[in-house]
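A single protein chain has been omitted; all remaining protein chains appear in their positions.
Chain IDs A, B, C, D and E follow the sequence of writing; residue 1 opens each chain.
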Amino acid sequence: MNFFDVKGINAIEPGNKIDGFFLVKSIEVKTASNNKNYLDIMLSDKTGDINAKLWDMGPYEETSYETGCIVKVRALVSTWKNTAQLKIEKMRQAVEDDGVSIEQFVAAAPYEAEHMYGIISGYVDNISSNDIRGIVKLIMDKKRERLMYYPAAKSNHHAIRSGLLYHIMTMLSAAEKLMEIYTFLNSDLLYAGVVLHDICKVDEMDSNEIGMVSEYTVEGKLLGHIIQGIKEVESAAAEIGAPKETAMLLEHMILSHHFEAEYGSPKKPLIPEAEMLHYLDIMDARMYDFKKAVDDTQEGEFSQRVWSLDGRSVYRYNF
Amino acid sequence: MNFFDVKGINAIEPGNKIDGFFLVKSIEVKTASNNKNYLDIMLSDKTGDINAKLWDMGPYEETSYETGCIVKVRALVSTWKNTAQLKIEKMRQAVEDDGVSIEQFVAAAPYEAEHMYGIISGYVDNISSNDIRGIVKLIMDKKRERLMYYPAAKSNHHAIRSGLLYHIMTMLSAAEKLMEIYTFLNSDLLYAGVVLHDICKVDEMDSNEIGMVSEYTVEGKLLGHIIQGIKEVESAAAEIGAPKETAMLLEHMILSHHFEAEYGSPKKPLIPEAEMLHYLDIMDARMYDFKKAVDDTQEGEFSQRVWSLDGRSVYRYNF
Amino acid sequence: MNFFDVKGINAIEPGNKIDGFFLVKSIEVKTASNNKNYLDIMLSDKTGDINAKLWDMGPYEETSYETGCIVKVRALVSTWKNTAQLKIEKMRQAVEDDGVSIEQFVAAAPYEAEHMYGIISGYVDNISSNDIRGIVKLIMDKKRERLMYYPAAKSNHHAIRSGLLYHIMTMLSAAEKLMEIYTFLNSDLLYAGVVLHDICKVDEMDSNEIGMVSEYTVEGKLLGHIIQGIKEVESAAAEIGAPKETAMLLEHMILSHHFEAEYGSPKKPLIPEAEMLHYLDIMDARMYDFKKAVDDTQEGEFSQRVWSLDGRSVYRYNF
Amino acid sequence: MNFFDVKGINAIEPGNKIDGFFLVKSIEVKTASNNKNYLDIMLSDKTGDINAKLWDMGPYEETSYETGCIVKVRALVSTWKNTAQLKIEKMRQAVEDDGVSIEQFVAAAPYEAEHMYGIISGYVDNISSNDIRGIVKLIMDKKRERLMYYPAAKSNHHAIRSGLLYHIMTMLSAAEKLMEIYTFLNSDLLYAGVVLHDICKVDEMDSNEIGMVSEYTVEGKLLGHIIQGIKEVESAAAEIGAPKETAMLLEHMILSHHFEAEYGSPKKPLIPEAEMLHYLDIMDARMYDFKKAVDDTQEGEFSQRVWSLDGRSVYRYNF
Amino acid sequence: MNFFDVKGINAIEPGNKIDGFFLVKSIEVKTASNNKNYLDIMLSDKTGDINAKLWDMGPYEETSYETGCIVKVRALVSTWKNTAQLKIEKMRQAVEDDGVSIEQFVAAAPYEAEHMYGIISGYVDNISSNDIRGIVKLIMDKKRERLMYYPAAKSNHHAIRSGLLYHIMTMLSAAEKLMEIYTFLNSDLLYAGVVLHDICKVDEMDSNEIGMVSEYTVEGKLLGHIIQGIKEVESAAAEIGAPKETAMLLEHMILSHHFEAEYGSPKKPLIPEAEMLHYLDIMDARMYDFKKAVDDTQEGEFSQRVWSLDGRSVYRYNF
Partner (left out) sequence: MNFFDVKGINAIEPGNKIDGFFLVKSIEVKTASNNKNYLDIMLSDKTGDINAKLWDMGPYEETSYETGCIVKVRALVSTWKNTAQLKIEKMRQAVEDDGVSIEQFVAAAPYEAEHMYGIISGYVDNISSNDIRGIVKLIMDKKRERLMYYPAAKSNHHAIRSGLLYHIMTMLSAAEKLMEIYTFLNSDLLYAGVVLHDICKVDEMDSNEIGMVSEYTVEGKLLGHIIQGIKEVESAAAEIGAPKETAMLLEHMILSHHFEAEYGSPKKPLIPEAEMLHYLDIMDARMYDFKKAVDDTQEGEFSQRVWSLDGRSVYRYNF
């Protein structure tokens, strides 16, 4: 029995041996009932996650790996019912000569961050109100560095590197198209609302540069990205001397974009652009989740339950 | 003081005298505390409604008018605080020589019914699946006559003549645009879902030919347009011999389009096209209601509470 | 220490050795922390379920057993606190000479399926309306084969072989008695409603012939037995040319029998027979669950939590 | 135009003159906009209610009538749309020679109170447990006088004279029949539960002897009939020296019979007899309300909204 | 029959004539069914409100009175059942010689605004943290003028002149006492939280100087006093250079003080001082409402329903 190179975690078949590079998503030393320590590791790549055990470990193993490093692994797929699991035979850290980089292992938006940032900036440049454009640009500049890699969520929709930019860009494009139909909407407000609605997620969550969020920040837990966003608009408006009415409308759009009080919006949308912003947001999130769930499912089958779709198992028809 | 011709009910100013034609929306004989009978009438035109009283009435007045007829009215605007009200001085039925027709008084979709039906048919003709296209066409043909004038609701969004066609047409156009972004969606299913989702409102409600719904039908109350729609799809699929899977998917889209059980959908959307159908539907209804509420409101003011927007008073900014 | 013959799983006492036949309800190969595979089996008979482990297994054991087969087991009851568990010493498939059949191991309704079907048919034959009787008979005939063994639910009340027939038969008998008191009820409608209300559970779930449901069907998940039942009535009514009013009333009874929207009924009962149908249904389900829970509990004690009784632990008084 | 004798309020036709006896349900002096006082009266008989006005009144009229008296009325039915209303021409108090008594005007249970009390006592006498029978009899004796005329509710189901006895009697009879099917139920507990569950409504509400409830009592508002009933059982059990377990089970049945916390039951039923008691109670209330609503409705029509049926308009089919 | 001087609206007895000064709370010209205009006025003083009609009016009456003016009224109490109502015989505006001022007619806090402001300032001066004290003082100074007369709500608890100061002062005093028991609480945070939690009600509502709120402001409707308060803290902290942690904790206290999302707090309290702030706030509001309701009720009776006590009718015992 030979060890085969892995195509991707999703392609691992029970009963095989495999050989490949993976990202360490989490790692923990545990004690088995026979009183020996072993490593319990979650490995991942762009296609998914797999659990792995390293049973015979010495002091070296205990201290050599950490979350976020790349490892080369040789292993058996020891369990073949329901869920595959790796029994590691050999493991080492990746070195420079291996020619692998962390970006290869992390799910990311399908476009380059710079490219998406550029497109978004294009929309912003077309905002005709100097006040609105000024506020948006000021905040975007301030958050720019983190926007490059932040996901849009910790574990729901767009929880991928640069997922936040991707979410904003897609929503802007949908906004543009829908304004051809609902022509009474004010594009300055709507574009600004789209760019700003989630932008303080970069302050609400702690993400490393590969877009993995380990935790919420203290301010994120005590206030949340909606309140943080309102504070940013208030400061930016003061800085450029924008009228109170302008700041207030943008703040209202941020405040109301979750629509329901129980989801964090104490006020419901009271202007049409705020209402549309809400639907653009949820529609984009839902389409993302549906596409992902359907892609991971066989035709004629139902997906795993998707937490961010209220626990639904969605159906992939054969059509 | 002369009687001026009315521009429209919305333009009636307290303190004036007016002269004009109106549609009788409702009429009732009431007894005043001085023990005399009087007529309490709700008059309407395309721009709104106004209450009117005919105080001195004889047997002729009691029996000459009914809901749906056009009357010529000369009246004083007797109350000038909060709400204008007409005190009728003279009133008669409109006659042929007046050259007025009921269509002039009833709010209607901004496009001709035939035109909208044609556009919708164009989308349907482009459905590539023979089964889906066949089912949709069969049902559209069967409902065609009533589709021409039915509103989309009794008193909410699109409660205007031909409002149902207008709602479907707008949603098709939004669906087309959003599929440029969410390219994985199946256009056959989505277009069919849009056309069929509310089509049995023509069976659920009783509407006269000017699009005024007086009541729900018995079957409308006992089953509702969602269940009625599913039965139509089942029959149509049987008639053209479409596969069960096809009928099932269309039925599922109709069944789940209200999304929440409490709003009539016992199943949530489980295919992406059903999810998108829900958002197209609610977004179009909300944009319609917002536009109407904002149009009826002064800049810097809040609208009346809008029942179909969860009782919100929406804000018209001055921007 | 000898191995005793088992009286039934409910009678297994911790600390003993046992010898007996069981049904394999589920079986899975797992890997222990010492890296060896073992079999994790759920054994069952008419009296309950017990977990069992086969620790030392070779290739033979891995491939010889499957869900639904009967096995002979010799085992120790290795854990005596809280929950008993079997440590298997010997195990083999049952063979013809053992003289055991699967029916001996599966909980079933207390009456023969044919007998219950006959009683139900008797009620149906007494329906005086040709239309109603015709619709009910047509659907019963179509589902007859599966009705013989289907349970009434996957894991709640009447989740036993022929449980659906048992549920219907008991409800018919309760309906008959209550109509002696509430004499204004129409027996044709009520008997028809009882027979039809859950009949499409045979289309909603996949059951094997011993009444074990492994999964819901695709149509069951996308539409559900209520909608499936309405479609059946619509087809049957069309086939025999019954009036629309008749079909509509039967469809309304099916549609409303769960009463609450959140439990799948978008319309509440609007005729007295539909209201009564709801109470007959829930009362029979609740009595079944209460009796089962009380029977499994000692006097003066509380039962395990019963999921289908909203998680209640019910009390068995000593009286 | 002659004045015709009234058959009953439900038979009054707009446009007629009428002459008849009625019960004054409420009476109020109001001031009209012409600054004159008039009497606003609600008249009733067994078949319904009607509003009446006495426009020209002097000091005599103001002081001669009060709630609960019988009056002779000659009147015109002055309004003939939607709701009939009486314009009183002559009115006087009924005198002994008129030969009318209040019982003729008040809706009452279809059986004599003594008869129903006797039937209920028969069930109680058959309770085999001395303790349970003793508790029930003690409480029934104590409440006997008021039980004779109390309704079962202020304005919902069985809000008629002796309605409480009627409700109890019907439930006992349904309980008896259902125990033929659900044979494991303990009849002592169930009969006792039926008799006691609502018996403290006589302490919760203030009713006059014709079964009209004007108000809740102070204790009724601060504690409610469920808590009051538990206190009665506790006292009665102490008085006859019944075991604590017996009292506790009866108290639990009273406590849990509304089932939901939001309807007044902080504990859900935990013994089967308590569960059945709940269904007997709600089923009897619902059948009463449905029958009444259907009886008041034309075939093919929907009833008025019934508050105690969650606001439903129920349908009277033509079958 | 003489006209008696009024002691106060609460003391007006039906059947009398009265003579006195009142505040016009609202005034409207209406048209009676006899086609004449009349004035419909709501009069008020510190003890309550009463409705009044002026039936015979000329052009002078129509234009001489407005909301907020003081009038001298001579009137009959024309209706004596249920609710008293005034029939105005003579009415004129109060003049300087009458020696009446608006403060005499408006319910106000039982302490002078300056006195309460001083007490509150005393608590603030004792805050030991320069940052927290600085933020609180800056905001108090900015709002000082309006704080003097603003009520704490439009129509609920403390809806009286200077009600907001009164609410803050009472809460500070309760906070001080409870910190003797719950000694681990930080008094700087708690005192600051009490002062700031509702302070932006002066920005959320439009009040005239006698503490009558006619309307919410635009920003009040789009953002609300919680969000407005957070923005004030953010600005003040920036102005004095307070650390981010300090501002964040104060903002969190404001944000969470309504506790439930549905009442406007998207985050629940996460520090003990925020939790205590919530209970101080609701306890003070509830005690205010209970005292007012009980004071307006006879012993042994129940009060009118109090909207801000979830519609409860509270009981005044005789004890």
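The definition used in the following text is that a contact is a pair of C-beta atoms (placed from the backbone, for glycine too) under 8 Å apart; a residue touches a chain by one contact, two chains touch by 3 or more.
Please read all numbers here as calculations on a predicted model, not as lab measurements.
Undergrad: Missing chain touches which shown chains?
TA: Per the contact definition above, the missing chain touches A, C, D, E.
Undergrad: I'm checking contacts with the chain that's been left out. Which of E:56, E:215 or E:245 qualifies?
TA: E:245
Undergrad: Which chain D residues touch the hidden chain?
TA: On the side of chain D, residues 218-219, 221-224, 226-227, 230-231, 234-235, 238, 244, 248-249, 251-252, 255, 261-262, 264-267, 270 touch the unshown chain.
Undergrad: Touching the hidden chain in the full complex, which residues of chain C are there? Just list them.
TA: Those residues of chain C that touch the unshown chain are 32-34, 38, 55, 78-82, 85, 87, 300, 302, 313, 315.
Undergrad: State which residues belonging to chain E touch the missing partner chain.
TA: That gives, for chain E, the contact residues 170, 173-174, 177-178, 180-182, 184, 186, 189, 245, 249, 268-272, 275-276, 279, 282-283, 286-287, 290-291, 294, 302, 310, 312-315, 317-319.
Rule of thumb we're sticking to: only the chains that are shown with their structure count from here on.
Undergrad: Kindly list the shared contact partners of chain D and chain E, in label order.
TA: Touching chain D and chain E alike, sorted by label: B.
Undergrad: How many angstrom between the C-alpha centroids of chain E and chain C?
TA: Result: the chain centres lie 62 Å from each other.
Undergrad: Give, as an integer number of Å, the spacing between the C-alpha centres of chain D and chain C.
TA: Centre-to-centre distance between chain C and chain D: 42 Å.
Undergrad: What residues in chain D touch two or more of the other chains?
TA: 33-34, 302, 313, 315
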